[in-house]
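The complex appears here minus one protein chain, its other protein chains still in place.
Each chain carries a letter (A, B and C) given by its place in the written order, and its residues are counted from 1.
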Amino acid sequence: MALKRSKINITIPKDRLETLVDGIFAIAMTLLVLSIEIPSAEFHSTADFQIYIISLLPKILIYFISFILLAIFWMNHHVFFVIKRVNSAILWINIIWLMFIALVPFSTSLVSSFGQYEFSQIFFDLNIFTIGLLFYINWNYAVKRGYIAEKAIPYDKPIKKSNLFTPLIALAAIALSFINPYLSSTVFLFIPIIYIFYLKII
Amino acid sequence: MALKRSKINITIPKDRLETLVDGIFAIAMTLLVLSIEIPSAEFHSTADFQIYIISLLPKILIYFISFILLAIFWMNHHVFFVIKRVNSAILWINIIWLMFIALVPFSTSLVSSFGQYEFSQIFFDLNIFTIGLLFYINWNYAVKRGYIAEKAIPYDKPIKKSNLFTPLIALAAIALSFINPYLSSTVFLFIPIIYIFYLKII
Amino acid sequence: MALKRSKINITIPKDRLETLVDGIFAIAMTLLVLSIEIPSAEFHSTADFQIYIISLLPKILIYFISFILLAIFWMNHHVFFVIKRVNSAILWINIIWLMFIALVPFSTSLVSSFGQYEFSQIFFDLNIFTIGLLFYINWNYAVKRGYIAEKAIPYDKPIKKSNLFTPLIALAAIALSFINPYLSSTVFLFIPIIYIFYLKII
Partner (left out) sequence: MALKRSKINITIPKDRLETLVDGIFAIAMTLLVLSIEIPSAEFHSTADFQIYIISLLPKILIYFISFILLAIFWMNHHVFFVIKRVNSAILWINIIWLMFIALVPFSTSLVSSFGQYEFSQIFFDLNIFTIGLLFYINWNYAVKRGYIAEKAIPYDKPIKKSNLFTPLIALAAIALSFINPYLSSTVFLFIPIIYIFYLKII
């Protein structure tokens, strides 16, 4: 005999799921900064310190890329909220999706510290790929079940297509990482460019 | 002469307790990622780096387990909010419960870094056990005092039973840690399985 | 010519100040866990690891004390919100107060790592003292200006008295730290005891 808690109406209110989502995004976006390390040792000269400051530039670039990607995923999540109902499957897809969102500060640190190895890049790329894929699955599942708001139905197709951008760009980044690890993550700069000039989101 | 502040209606509004709870969960869930360490030293070769990347897999598994557990505890807490009143005892049970929630990133790091020692596993298992036990006490106390919403009363018994799952599985994990420390925390994977297939929560 | 922005009604809404306050408390409470360190070195034997686990106990006690103190300060802050108006002075008192709240994870780490030195204890004690003092000033200033809600006026005197507890206990802790540094922070355990048994808050 399964306990059907839903019968006593103990569903998770949409606004508290949003609070958790917004909270995890705000924290993940702010923790990204920990990928830019403060050296624990002292420097021998001002020249040494200048070299360190210059070495920060690629780390700041990857911080920049990750921050923009998380901002875009956060914005995308609002699209998800034209979904009018949430069932157990959708909730779990979202939790696993959040798990990969919260992993981004680690992936970013990996690329930031060990960008010369293609495995760092592939780790980062797979992280972004999974985020994009889960979001794609989420939307398609919701459409199939008839859970999206009526006004969003005519836009189903272009949304489905646009949800493919992130996983596809991540696959391109993986391919590129074998050629040049340093270039791999810069491919993701295409995502904000697509969002700004093609999708004209919000 | 005791100061009865409640008389002047300075009780903590339920929505702000929820904000604190959601905040602590969002942060604890995101801090889990710090259990996956970035080495500070350089690697001698690409092969060395590959070994490091492979060594991340069990750390990611324990990150996965802890994230899912915290997500389930967060969902459970919504069940708690069919409780219609909060008194001083319930508030303090909740604060101590939150203290053990906020301890999970440390326990996770301990298992992640020193999983070969059964004491790490027992520490983690006891942390989860205490969280489950406090939640069990919380519900039973609220029922005894007549603080739960009327519509939830017929579901009291199955909820009580389901609240025993977490502490019991934690005890099983402690027992298992003496046989094989590495297997201990994987026992917790039963919790999401139970929630998804048996309890059909939300 | 001073720019009176208040004329165009760009005051900070009370609910967003609450969001910031709740956010900083949730984060500070969760960051406390970083005071319990994960050693970076490997252990030579299981016995060594057991010694480490036992050495965690005082660190967990100070984590416990700080968590409870922050929880009490957070609850106290709700009392503040019977204040019906916020002016520039009150806002700045609150921001400086939050600055000392956000400092608690550092003070806690200091006592956790270097509890044998009385200067660690005094640093921690002064941190708590300042938090208590600013809260005391905040309330007295609001009363003088007539900013508190009418229903709270008959309770002004007992609230004023209760606001003295934290700074006075902090002073006692400073005195004690010269006799025995280890005992100093345990004095703060009186604060939850007073709140639970004497003040019967909430």
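General remarks:
Following the convention adopted for this analysis, contacts are C-beta pairs under 8 Å (C-beta built on N, C-alpha and C of every residue); 3 or more make two chains touch, one makes a residue touch a chain.
This structure is a prediction, so every number in the text was calculated from the model and none was measured.
The omitted chain makes contact with just one of the residues C:Asn76, C:Ser109, C:Asn138 or C:Thr166: C:Ser109. Interface with the hidden chain, as seen from subunit C, comprises residues 2-13, 16, 19-20, 23-24, 26-28, 31, 86-88, 91-92, 95, 98-99, 102-103, 105-106, 109-110, 113-114, 117, 119-120, 123. One chain of the complex is left out; on subunit A, the residues touching it are 18-19, 22-23, 25-27, 29-33, 36, 38, 43, 46, 49-50, 53, 60, 63-64, 67-68, 71, 74-75, 78-79, 82, 151-152, 154-155, 158-159, 162, 196, 198-202.
Here, only the chains that are shown with their structure count from here on.
Fitting subunit B to subunit C on C-alpha positions gives a rotation angle of 90 degrees, to the nearest 5.
Centroid distances built from C-alpha atoms place A farthest away from subunit C. Chain geometry summary: the mean Cα position of subunit A and that of subunit C are 35 Å apart. If you average the Cα atoms of subunit A and of subunit B, the two centres end up 25 Å apart. Residue positions 19, 23, 26-27, 31 of subunit B are each in touch with at least two other chains.
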